[in-house]
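Let me begin by handing over the structure; questions about it come next.
Yeah, one chain of the complex is gone here, protein chain that is, but the others are all in their spots.
Here the chain labels run A and B in written order, and each chain numbers its own residues starting at 1.
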Amino acid sequence: MDIIWYMFDMIGTVAFAVSGALVGVSRKMDIFGMAVLALATAIGGGVIRDVLLGYFPPNSLRNVVYVTVVLAVTFIVFVIYSSRYHRNMMGPRSRASYLFADALGLASFTVTGASAGYTLYPELPIFIVLLGTITAVGGGILRDMLAQRVPSVLKEDVYALPSIIGGIAYYLFVIYGWSDQAVYGAFSIVLVIRLLAIKYQWSLPRVR
Amino acid sequence: MDIIWYMFDMIGTVAFAVSGALVGVSRKMDIFGMAVLALATAIGGGVIRDVLLGYFPPNSLRNVVYVTVVLAVTFIVFVIYSSRYHRNMMGPRSRASYLFADALGLASFTVTGASAGYTLYPELPIFIVLLGTITAVGGGILRDMLAQRVPSVLKEDVYALPSIIGGIAYYLFVIYGWSDQAVYGAFSIVLVIRLLAIKYQWSLPRVR
Partner (left out) sequence: MDIIWYMFDMIGTVAFAVSGALVGVSRKMDIFGMAVLALATAIGGGVIRDVLLGYFPPNSLRNVVYVTVVLAVTFIVFVIYSSRYHRNMMGPRSRASYLFADALGLASFTVTGASAGYTLYPELPIFIVLLGTITAVGGGILRDMLAQRVPSVLKEDVYALPSIIGGIAYYLFVIYGWSDQAVYGAFSIVLVIRLLAIKYQWSLPRVR
């Protein structure tokens, strides 16, 4: 756990706070509802991660920076969307911002989850990969359950998959001695796969 | 953790059990569905609190009093609403009872959450306040998710806010040496603000 780890944890927090606040906007919630959704999305994944690691109290609840950042993000989103330039609230550009912020959060939290798992339990590769994925999708699931939407992880065809691939990549990087590159490498892999999946609308087979 | 703490934990348990059972009535559930909703609402917040504190097994699952009280409350609500005086089940008076019980639970659990946080982690003010709020709103969120309703914390304009203010008040009371008054003071602040918010339908700004 070092400065690089905190940097990615913060990128994920800001990105998921944006995604949560935007869902609040699209549901015409007041600024406090927006803040609750932003907090659940941005902090939920990290809290689930720390609980599964047995690390108490969870990092994002003991450090005032996380809540402050999420509230600041919510306020900025509120001001932007209250301005007259955004009458058309969830138009194509807002939708694109939402998907990009969500992808950024997914990639960052995959990395913070997998690396926290590796730090505490290096002998458990399956736990490391699963923790990366649960951390990455957990906040979004909370957001979607609170807002009564079908969770992205079920609706989007390729959503948890990039996170799983990134977690496996992280572990392989580390055991082959590329620890320094593992974080950046895994982050890039998740982000690129997820963005390509959005752009080209990749889909998986389903029961006919 | 002393007798006062248990008193407030029990007030919150009874109040949230009433609110959960009333949601069950309004959904025409059988008595067991009512009991499940009452248990989730009344015990959920405390279980989340103890998990975040790293206290296992959670207090309300190891002590038979909690479950017994919740089942007794469910049975009483069932009997009252099965009597012929309550044909009109979720009329204005039931709605008022529900909102009052919910406000009472919110105030009590803010206090038990914040004071449990202070007892174990006095050096983490942000955690103390957040734990008070999460304990207070957690059970209601579980109740509303189970019953597939938009959670109060998102729908009501001033719901989590009184709990946050109460948590901050609790912490300030304690650090300024008013430990004895902290519990009663914080409880009263949450309850009064929440009831005023209901009565005068206070609302917060939202994106136009």
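By definition in this document, a residue touches a chain if its C-beta (ideal position, glycine included) is under 8 Å from a C-beta of that chain, and two chains touch if they have at least 3 such contacts.
Quantities reported herein were computed from a predicted structural model and do not represent experimental measurements.
Student: Consider the whole complex, including the chain that is not shown, and state which of A:Leu53, A:Val69, A:Ala103 or A:Ile189 touches that chain.
Tutor: Looking across A:Leu53, A:Val69, A:Ala103 or A:Ile189, the contact with the absent chain belongs to A:Leu53.
Student: Out of A:Val64, A:Ile80, A:Met145 or A:Leu172, which is the one that touches the chain we can't see?
Tutor: Reading the full complex, the residue touching the unseen chain is A:Met145.
Student: Using the touch definition up top, pick the residue from A:Tyr6, A:Phe100 or A:Tyr121 that touches the left-out chain.
Tutor: A:Tyr121
Student: Looking at B:Met10, B:Val36, B:Val150 or B:Leu172, which makes contact with the chain not pictured?
Tutor: B:Val36
Student: Which positions on chain B touch the chain that was left off?
Tutor: Interface residues of chain B facing the absent chain: 25, 28-34, 36-37, 47, 51, 54, 56-58, 61-64, 67, 78, 81-82, 89, 145-148.
Student: When the complex is taken as a whole, what residues of chain A touch the one chain not shown?
Tutor: Answer for chain A: residues 51-54, 117, 121, 124-127, 130-131, 141, 145, 148, 150-151, 153-155, 157-161, 203-208 touch the chain left out.
Going forward, only the chains that are shown with their structure count from here on.
Student: Roughly how many whole angstrom separate the Cα centroids of chain A and chain B?
Tutor: 29
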